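Just one protein chain is left out here, and the rest sit where they should.
Residue numbering begins at 1 within each chain, and the chains themselves are lettered A and B in the order written.
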Amino acid sequence: MSTDIKIQGNSLFSDALRRLKKNKLAMAGAAFLLVLTIISILTPWIAPYSYETQDLYLGATPPSAEHWLGTDVLGRDQLTRIMYGSRISLMVGVIATSVALLIGVLWGTIAGFAGGRVDSIMMRIVDVLYALPFSIFIILLTVVFGRSMLLLFLAIGAVEWLTMARIIRGQVLSIKSQEYVTAARAIGLPPWRIISRYLIPNALGPIIVYTTLTIPSVILLESFLSFLGLGIQPPQSSWGSLISYGVETMEEYPWLLIFPGLILSLTLFSLNFLGDGLRDALDPKASKD
Amino acid sequence: MLSYIVKRVLAAIPVLFLVVLITFILVRIAPGGPFDEERSVPPQVLENLNKRYNLDLPVHEQFFSYVGNLLQGDFGPSFKYPNRSVTEIISTGAPVTIELGLYALIFAMILGCSAGVFAALRPNSWRDYSAMSTAMIGICVPSFVLGPLLVLIFGIYLGWLPVSGWGYSPGDKILPALTLGAAYAAYLARLSRGGMLEVLNQDYIRTARAKGLPEWQVVIKHGLRGGLTPVIAFLGPAAAGLLSGSFVVETIYQIPGIGRFFLQAAFNRDYTMILGTTIFFAFLIILFNLITDILLVWLNPKLRSEVFNQ
Partner (left out) sequence: MQKLICAGLALLMLMLSACSSDKLTPAEQGINTQTLLIANGDEPRELDPQLSTGSPEHSIHLALYEGLVSKNSKDLSIEPAVAESWEISDDGRIYTFRIRDNARWSNGDAIKASDYVWSWKRSLLPKFGSEWAYLKYYVKGAEAFHKQKNNNFDEVGIKAVDDKTLVITLNEPCNFFLQLLDHYSFFAVHPATILKHGDIDQAISKWTLPENWVGNGPFSLKKWAINDVIVTEKNPHYWNADNVKLNAVHFYPITDKQAEERAFRSGKVHVTYTPQLAIEKIAWYRENQPEALRIDPVYASYYYEFNLTKAPFNDVRVRKAFAMAIDRKLIVERVTKGGETAAWSFIPTDPGGYQPKQYYNYDIKQARALMAEAGYPDGKGFPPVELLYNTNDNHRKVALAIQQMLNTNLGVQVQLLNQEWKVYLNSRKNLEHDIGRAGWIADYLDASNFIEILASDSGQNHTGWKSDIYDSIIAELKKTTDSQQRFKLFEQANKILADEMPVLPVYNYSDVNLVSPAVHGWHGNVMHYHPYNNVYLEATP
């Protein structure tokens, strides 16, 4: 029985990979994300300018041969700042979302699967955390722990997991009443096997969708946190902070909003195409088609 | 069913109490007090100000007297706006925020769900891509960008709609609702597409199709019920997020809602106002989560016995 499942699992995985490879959009998304990651890792060596060096006499200039994406109001090269920003933003996006994903999925699955009193206590804890004033919480964090990047990830993850947990729990609740889960329970499979074998894989669709949606919102949330004094400090840049500064001057210097906005959008598109591709590829029922 | 609701309402009491307790502790240990300003207040004046708000008492006594007043429905006077009580400010601001949130939610539901279902019917077609791309733009453009952008286009360049205000003219509620709802519309589009795709592959849908039912009947009668489950699960958090997150939109459009106070109170260290607005939003969150849970069960009859008899 168990070897059977394993073999099937392997073929499912290679099947999924094969299907994913056929999905052109998903592959394009993956390629974009890969290139972006490589660029952001190599930024210190390939950036055209220094991210902090100002040229106050130059000021804000539109894209030109010297500055491909223009310069900001302090005369700093926009391309360089976006490149450095991607290091921070991608890191925040990936790590904070992973934190949220890990806690949220575990919490939601356990609550939904256990049901009864455990479920209601776990979900009431989520309610309490939801209701607490987030800005005060962040202000306190900055004061108690200073301003480490790690704290930034934890702070964002700590907020984002709540919604994740609720969505997963809802999903688990509805899956758990399906026949195959009831059957699995009846034959006495241990709960963790049911969770890992049936519940999580079947909730994968919403998990992937929500994850791809969380990454950009986390990237933007980072700029609010640096407003409260947590996380990065000028002259460092992030996409979130570039966008929020860009808004203020969107009529005068539109390129300061458009380029960081564009790169964030492209990232999100890629994430979504890849996410959809993954979802379709992993869908156990789609394989029958 | 009824006993379930009663149980949940009773469970809300410890939740609210914990929220009050933790918030009370958080605001007290946050650096800076309500009377710290650029011009530092002379010590003897500060002493009198503290006395005015009972801040000279030991913290636990402050807490119990606050909770005591709370039980009588008194949220205390605001520190920042001393001649208004927190109750007054919430009761004038809340209806505005709720109205705004409602419009935004309706907008997000209609646009988001129809786009999502529309896309799911022909997955991987141009329809799907265009609907989903639009949705993604909605997510990429946060309200602090979308708001000013909409104001500039419709308020200033075209001059079609008012740039700010609430209730002065019929048009002034359109832009705020669009701005607030856009991101949620996008989320809902994604979630409903995902949910629908999931369901449309299920056996009972195949059966329905095989029976030769018209496609729209299959979708509406059988598909929506299951396909919108993730949407419904998201509605609770979404409604709460719309309300507590409305401060950006309220600031951009100068709307006299409670969202502005919620954020400002934290910056002002307006202790009573932070607690008051937090309790208010906590209440709403609990309410929406309850409604969501009831809806989820209602949509999935198999769950009924499981959940309601716990």
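The rule is simple: a residue touches a chain if its C-beta (ideal position, glycine included) is under 8 Å from a C-beta of that chain, and two chains touch if they have at least 3 such contacts.
Just so you know, these numbers come straight off a predicted model, no measurement behind them.
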| item | value |
| --- | --- |
| Selected residue (touches chain absent from view) among A:Gly59, A:Gly116 or A:Pro191 | A:Gly59 |
| Hidden-chain contact residue, picked from the options B:Pro42, B:Pro58 or B:Gly212 | B:Pro42 |
| Of B:Tyr103, B:Trp166 or B:Phe234, the residue in touch with the unshown chain | B:Trp166 |
| Absent-chain interface as seen on chain A, which is shown | 52-54, 56-57, 59-60, 73-74, 139, 142-143, 226-229, 233-235, 245, 247-249, 251-253 |
| Residues of chain B in contact with the chain not shown | 30-33, 36-42, 44-45, 48-49, 51-52, 77, 80-84, 89, 92-93, 114, 118, 148, 151-152, 154-156, 158-166, 169-171, 174, 251-257, 260-261, 267-269 |
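One rule holds for everything that comes next: only the chains that are shown with their structure count from here on.
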| item | value |
| --- | --- |
| Length of the line joining the C-alpha centres of chain A and chain B, rounded to whole Å | 21 |
| Touch list for chain A against partner chain B, complex | 115-117, 119-120, 123-124, 127-128, 130-133, 135-137, 139-140, 143, 162-163, 166-167, 169-171, 173-174, 177, 205-206, 208-210, 212-213, 216-217, 220, 243-244, 247, 250-251, 257, 261, 264-265, 268-269, 272, 279-280, 283, 285-286 |
| Sites on chain B touched by chain A in the complex | 8, 11, 14-15, 18-19, 22-23, 26-27, 29-31, 123, 132-133, 136-137, 139-142, 144-145, 148-149, 152, 187, 190-191, 194-195, 197-198, 201-202, 226, 229-230, 232-234, 236-237, 240-241, 262-263, 266-267, 274, 277-278, 281-282, 285-286, 289, 292, 296, 300, 302-303, 306-307, 310 |
